[in-house]
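To keep things clear, I will list the structure first and then write my remarks on it.
With one protein chain held back, the other chains of the complex are shown just where they sit.
In this document, chain identifiers A and B correspond to the written order of the chains, with residue numbering beginning at 1 in each.
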Amino acid sequence: MQENTMSLTQTPAEKLRAERRQQRAFLLRQLFGNPGFLLGAVIILFWCLVAIGWHLIVPYDPFATGITMPLGAPSLEHWMGGDDLGRDVWSRVLAGTADVLSIAPLATVITISVGTLIGVCAAYFGGAIDNLLMRSVDILLVFPPIIIALMIISAIGASQVTMIIIIGFFGAPAVSRTIRAAAMREANRDYVAAAVMRRENNGYILLREILPNIEGPVAVETTIRFGYAIFAAASLSFLGVSLQPPAADWGLTITVQRIYIQVQPWSTLGPALALASLVVAVNLVADRLRKVLATP
Amino acid sequence: MLRFLLQRLALIALMLLVLSGLVFFLVQLLPGDLATNILGSQATPEQYAAMRAKLGLDQPVWVRYFTWLGDFLRGEWGHSVSADQPVRDLVLTRFGNTLRLAGVALAILIPSAIVAGVLAGLNEGKWIDKIISVGGATLTVIPEFVSGIILMIVFAVWLRWFPISATAPSDADFWTTVRHLILPSLPVVFVSFGYIAKMARSGTIEVLEAPYIRTATFKGLTRRQIVLRHVLRNALPPTISLSLLQASFIMGGLVVVEQLFTYPGLGKLLLDASTSHDVPTLEAAVLLAGIIVMVMTLLADLTLALLDPRVRVGG
């Protein structure tokens, strides 16, 4: 009914645009109307803002020692107490955000681009190419990524760039499997055959015909992989192979401070809770996104 | 069936070759030269050359690789510089410790995750499903060292329910040893619990929606008969198989957990060897870890093959 009254006043192109606007509005309502998604999005936004502007909001210099009593208990001035060198734990938690969030997003970009490229190519070209790509992915997926990453880092040394590349590439095989499955469904549809029968080139078919139809799985994978990238970056810095003291990074802080947990647990609990809140928030967003995009 | 097994074994052999190659060539990239390490920086170039020849370092890289691989397969794993004992003894002792920890983890993980997942699947959309699904998904994304440190602070420091050390005294009985291992195994359990429970849940739901469950219902079977004979019989094999595939994840998690609890297992050894550049130990530990994971993958395929008549009997 609505459609009919609208068509009287609008040109077809306007109608199409209006319809797309409506769709987008509906999608956003579906996402932000969910308390879990909203909470997750707010937490992520919070940490992102902190990562950018931590030096504007930290109550104390996170690297200055002797600000509190060594391993001082939480107080009104120092919410999370102090660490072994008398640094303010809350300030260090805020400052540590930047380290995690500088690696994870770029690593996710690498993971998703490489994984999508492999998955789409395997699905569309099929045959020997598919076999070669997917068997390689199988092999890569079997090896415990942390162990291989450890070896690579100890061989070539840690830097922010190597961390991004290593974490980025290790996520790609899993992504390529999911994307391949989604792309396979599309590649087997007859509209792709119709494009082949117009002798469209492979680039056009991959980019214009197939890719737009797997946006959903790519978006879901992006959020999931972002969570894993945080997971991996934090784990590697916990193992002490990535950043070195006195960096305020959460994983590294836990490694350094954990020997004092029986005296003053807050210097480890602070960064642990911060990290937990971030990964859980990413998961809340990913979960809702998956549900909304799965139902047409 | 036999063909299937042979195919799998061939794949495993291939993967080991890739893994060992990767390990070997990465180790070549490690800073420092073995000859320099042994002779120190005061030796003459002639002494270097002699030492390099003695160590086989003058050979082409692929010859050295196959020599090394042959030695490894014969059980000659070399001598650990940092621990000053044969690598084989060191690695196998540590591996025993890891096996104990992994055993406790798996004993908690697999039954609880599968039961939870099946329960959630049978009660899709109800509160029990929501708790299990949301809880599982949340636990999965928290890194092991984060949940580990929280568990440690809450249960060992504040509540004192569990010992803070993962290593029991050497004369401890079985249950004391297990009690020491529960806290360190939980983070590993958490990470895989959500995944396995999710698989069990979706497997159960998929089977519940299958037309043959309708057929079973129309026969006049009781709910119990339908769940036991028709739902579980078809939902469990893929779930069990998928949970064995978590081995690679669990292995990675153990490295982290052993480091957190300073537990003398294979993972800790691996980490220490990589930071102290103890090459023979590192190579042996990584290869052993790889073999374990691959054996688990093989088991996963075999379980599925044995339990699914479509694979077992063929068309």
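Rule of thumb we're sticking to: a contact is a pair of C-beta atoms (placed from the backbone, for glycine too) under 8 Å apart; a residue touches a chain by one contact, two chains touch by 3 or more.
The rule we apply is simple: contacts and distances are computed from a predicted model.
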{"item": "The complex's invisible chain, by UniProt name, from \"Anti-sigma factor antagonist\", \"Urocanate reductase\", \"Pyridoxal 5'-phosphate synthase subunit PdxT\" or \"ABC transporter ATP-binding protein\"", "value": "\"ABC transporter ATP-binding protein\""}
{"item": "Option touching the unshown chain, where B:Arg100, B:His180, B:His230 or B:Lys268 are the choices", "value": "B:His230"}
{"item": "Selected from A:Ile52, A:Ala194, A:Val263 or A:Ala294 as touching the chain missing from the view", "value": "A:Ala194"}
{"item": "Contacting the left-out chain in the complete assembly, out of B:Leu16, B:Leu69, B:Leu221 or B:Leu299", "value": "B:Leu221"}
{"item": "Absent chain, residues of subunit A that touch it", "value": "7, 12-13, 15-16, 188-191, 193-194, 196-200, 209, 212-213, 296"}
{"item": "Those residues of subunit B which, in the complete complex, touch the missing chain", "value": "125, 210-212, 214-223, 225, 229-230, 233-234, 237, 307-310, 313, 315"}
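The criterion applied here is as follows: only the chains that are shown with their structure count from here on.
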{"item": "Subunit A and subunit B: spacing of chain centres that average the CA atoms, whole Å", "value": "24"}
{"item": "In the complex with subunit A, residue positions of subunit B that touch it", "value": "11, 14-15, 18-19, 22-23, 26-27, 29-30, 134, 137-138, 140-147, 149-150, 152-153, 157-158, 164, 248-249, 251-253, 255-256, 259-260, 270-271, 274-275, 277, 282, 286, 289-290, 293-294, 297"}
{"item": "Sites on subunit A touched by subunit B in the complex", "value": "138-139, 141-148, 150-152, 154-156, 227-228, 231, 234-235, 238-241, 251, 254, 258, 261-262, 265, 268-269, 272-273, 275-276, 279-280, 282-283, 287"}
